[in-house]
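Every protein chain except one is present and positioned as in the full complex.
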Amino acid sequence: MIKAGVIGSTGYAGSELVKLLHLHPHVASVTASSKSYAGQNYADVYPNFLGEFENTCADVDIEHLADECDVLFLSLPHGLASSMVTSSILERCVIIDLGADFRLKDADVYQKWYNTTHHSPALLEKSVYGLSEVNRQQIAESRLIANPGCYTTCSILSLYPLLKAGLIDKDSIIIDAKSGVSGAGRKAQLSLMFAEVNESVKAYGVTTHRHTPEIEQELSLAFSHGVSENEITLSFTPHLIPMSRGILTTSYASLLQGVKEEDVKKAYTDSYGEEKFIRLKPEGSFPETRFVKGSNYFDLSYIVDKRVNRLIVIGAIDNIMKGAAGQAVQNMNIVFGLPEESGLELLSSIPM
Amino acid sequence: MIKAGVIGSTGYAGSELVKLLHLHPHVASVTASSKSYAGQNYADVYPNFLGEFENTCADVDIEHLADECDVLFLSLPHGLASSMVTSSILERCVIIDLGADFRLKDADVYQKWYNTTHHSPALLEKSVYGLSEVNRQQIAESRLIANPGCYTTCSILSLYPLLKAGLIDKDSIIIDAKSGVSGAGRKAQLSLMFAEVNESVKAYGVTTHRHTPEIEQELSLAFSHGVSENEITLSFTPHLIPMSRGILTTSYASLLQGVKEEDVKKAYTDSYGEEKFIRLKPEGSFPETRFVKGSNYFDLSYIVDKRVNRLIVIGAIDNIMKGAAGQAVQNMNIVFGLPEESGLELLSSIPM
Amino acid sequence: MIKAGVIGSTGYAGSELVKLLHLHPHVASVTASSKSYAGQNYADVYPNFLGEFENTCADVDIEHLADECDVLFLSLPHGLASSMVTSSILERCVIIDLGADFRLKDADVYQKWYNTTHHSPALLEKSVYGLSEVNRQQIAESRLIANPGCYTTCSILSLYPLLKAGLIDKDSIIIDAKSGVSGAGRKAQLSLMFAEVNESVKAYGVTTHRHTPEIEQELSLAFSHGVSENEITLSFTPHLIPMSRGILTTSYASLLQGVKEEDVKKAYTDSYGEEKFIRLKPEGSFPETRFVKGSNYFDLSYIVDKRVNRLIVIGAIDNIMKGAAGQAVQNMNIVFGLPEESGLELLSSIPM
Partner (left out) sequence: MIKAGVIGSTGYAGSELVKLLHLHPHVASVTASSKSYAGQNYADVYPNFLGEFENTCADVDIEHLADECDVLFLSLPHGLASSMVTSSILERCVIIDLGADFRLKDADVYQKWYNTTHHSPALLEKSVYGLSEVNRQQIAESRLIANPGCYTTCSILSLYPLLKAGLIDKDSIIIDAKSGVSGAGRKAQLSLMFAEVNESVKAYGVTTHRHTPEIEQELSLAFSHGVSENEITLSFTPHLIPMSRGILTTSYASLLQGVKEEDVKKAYTDSYGEEKFIRLKPEGSFPETRFVKGSNYFDLSYIVDKRVNRLIVIGAIDNIMKGAAGQAVQNMNIVFGLPEESGLELLSSIPM
């Protein structure tokens, strides 16, 4: 049985982690740690936990927590994890970081997109990009897992098999993403108020969103079969839509000459045919975020548009599940040698 | 291990039942039966089940299903269950009916409010009103359980301890209820369209809603300690609000002379203190439907308004869980001697 | 042509005022004043005004604004208006205050419910409660108009004719109100975030909401024909529902002995039969907030429930229109002798 801790347990991803770990059949205990709510009853912060999990929020003391726990999940604003994690910490416990600090292999790229200094570039070599289906082997052997971002999980999983198989023009990639509001986190901000979000849609972070280099890095690695992380530059445009949870990405790419629909089908089946949490939709059926909400699934459809020789790939996840806490638990399961679906046997309800 | 069947499995409550039963640790198999979708893959109707539950929808043949299953859940429009269920069926399997046909003990009252003839009044004696916390003993011994309506579950549980303890003026009761749209079921109807429901609130069924006699019956029985089901007449006003799931009821009643706040507290604690699925909120905290969504909880707060000597009781449930499928599974657990929370260890997520 | 100013022009009511006044056929100019956004282009704060109204936000300098404007609208947190308005200001311009400071005739009641000192109790005598249909004559002659609150407008208009005509038991009144989120104003607050409000409903301010004494005062005056403002104590329970705009109130009261349905009908027709902005719904039809959204209408239905001898009255307004900015403009029209519907010939769209 695993002793787990969550640092930053009162954000949306942190709270989902507490829930998943609390109900996980192989987790013995969960320590919920929070800077803002230290000393308070967790169920006062999240009343859905009333009667279920009424632990007091612990202080954010990673040294202490690393001694107490087998695995620590960090769900923090960027810049904090890289100043907390050390080699000594990693000797004592497994770190699964849901933030951005250990995702980009090149500290310079991190510093450029995040406009800040990286506090522990030496650890980047030790970290594994925690996209479970893509890097399962390395994850199993790692002590520092950089859990992918929500947009990036959906985007990379949509295109990874195509680039690995060399089917699309790598310079033609456009990803148009739509996200619910929870992706922005739990914070009091005017632009996230109900009356400002409801009944409206907007693009934001156009050409500048920080998930872009992460997508480019992983797709470059797929394209170059691990050789280079700088092969691909693409367009990524996120949109905010009036719902709480869920991400849908619509990806466009030109097919290379001679590529046929069967090649595309084969690429997806080869990569994902055996995957529990990736569902290729039946023909004529397309992903909708409600069908994955509350679950760890990534749903996927593709369509070849012969009129324009372009491939359109549509992917959907629950941003807080497969896009954050769910995949983090999946990674924990991989590291600890548990069945990958432990604690993740969850299914969306309709309506949700 | 239980063999379960659901007749009317493609409505919202039916679908939730299929999900709960499919994931239930003591259920061996689930037969999903549907008139409209017979012969189709269940996951084509509800794509959230893709890869999880791809059974073909069975015909609605209760004779056959009664032979195959240990328990049958009926989730049908009123009038159908009472024409399907017979003494012979009840000998072969347990029936948990989520519809209205067996809830009202007096067939005349049923006929008046539902404006139709009751097809099997003789069975009414055999049926037990399936409000789990109130009628646990009778449920355990019954073969025909009339699962309560959504509004009624929330309303009765709010007021039952007060009437049982004789604390409120029985002629002063007003219940003002707010419900999400799923309570109306899964049907193509103009008034339920997104563009007709969104950004609006309305009352409906004012003074005529069919859950009224059900609430009156059960509260009368509480008030009279089982002697009479005609003691109480009350106001019940449902409202439709722009959300998918959840019911909140705000109940008002005048306190009888001399009744103190401690008496109210004692009444609730006596009735519900040991109940897993009923949560008395801490003082100063009030129910919100999001905190029970997706779970089988009923959350409850009360406040004594001394200015007007009136008690206000606020209750919240997920209408499809504690208000339908969740309570139905709870009742199955009771009948089959299982731990009451089997298959119901579910917790709301925030945001949901 | 009127020169108008709005102090607190960047809140929701303030912004609606700027819009209504900008498009008003008898308003020559609008000065938008704001503490937080002084010096900024109004269309940068509210991009819906782009190309329409790009004035720079003026400083909040009431002395200066009183010289420049014929009428000043104040849309400010409570406590500010009463410290700004003076007799000298009132000599120079008409004040229509959308806040709470001049609504309650008894400064002690104000101080008790608002838990603060009133800064200019002497002005309370000069102020008129700006419920247009009820106090039209006094409004026409006043220089200081206390525009009613949103909940209060809907609540008082629902019950005023009944109390004036002496038809209901004054001790039996319960008002259960449902409001969209914009009623809480435009402010970054965790409980107002989309992901915290969406898909949920809750009661708040139970027994303590500050609109209660305002409703009691005006209904007492109706009941006593202007003699007393302390005759009525009632229950008022507001609820927050997941929509941006709109208030629906469901009011309950016991009919006095011998009162018939015709008496109720006559009371409403006598009071409202000629009113442009009050619509008695046809029998069998009930108010929905979407039918008044964006307009200055108050829609009203009543139903006599003979089973319990109780009257149920349902009212609906747009909280920012008839509940704030719309009624404020209506009051301006009254004061300046304009047709009451000037600038208010607005109709809801479906869907809105």
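For reference, chains read A, B and C in written order, and residue numbers begin at 1 within each chain.
To be clear about the criterion, a residue touches a chain if its C-beta (ideal position, glycine included) is under 8 Å from a C-beta of that chain, and two chains touch if they have at least 3 such contacts.
Because the structure is a prediction, the values reported are computed rather than measured.
Check the options B:197, B:316 or B:344 and report the residue that touches the missing chain.
Checking the options B:197, B:316 or B:344, the one contacting the hidden chain is B:197.
Based on the whole complex, identify which of B:115, B:189 or B:257 touches the chain you can't see.
Once the missing chain is taken into account, the touching residue is B:189.
Specify the residue from the set A:187, A:202 or A:260 that touches the hidden chain.
In the complete complex, the chain left out is touched by residue A:202.
Could you pull out which residues of subunit B are in touch with the chain that's been left out?
Subunit B touches the missing chain through residues 12, 180-182, 186-190, 192-199, 242-244.
In the full complex, which residues of subunit C touch the absent chain?
Those residues of subunit C that touch the unshown chain are 12, 15-16, 19, 22-23, 44, 46-52, 181-182, 198-199, 244-245, 276, 279, 281-282, 285, 288, 290-292, 294-295, 297, 299, 320, 345, 347-352.
What does the interface between subunit A and the hidden chain look like in terms of residue numbers?
171, 174, 176, 178, 180, 195-196, 198-204, 206-207, 233-235, 237, 239, 241-246, 248, 250, 252, 286-290, 293, 303, 305, 307-308, 310, 312, 314, 316, 350-352
The rule is short, and it goes like this: only the chains that are shown with their structure count from here on.
To the nearest 5 degrees, please report the angle of the rotation taking subunit A's Cα atoms onto subunit B.
So the copies are related by a turn of 180 degrees.
Between subunit A and subunit C, what is the separation of their C-alpha centroids in Å?
That pair's centroid distance is 46 Å.
Multi-chain contacts in subunit B: which residues touch at least two other chains?
Only 198-199, 244-245, 288, 290, 350-352 qualify.
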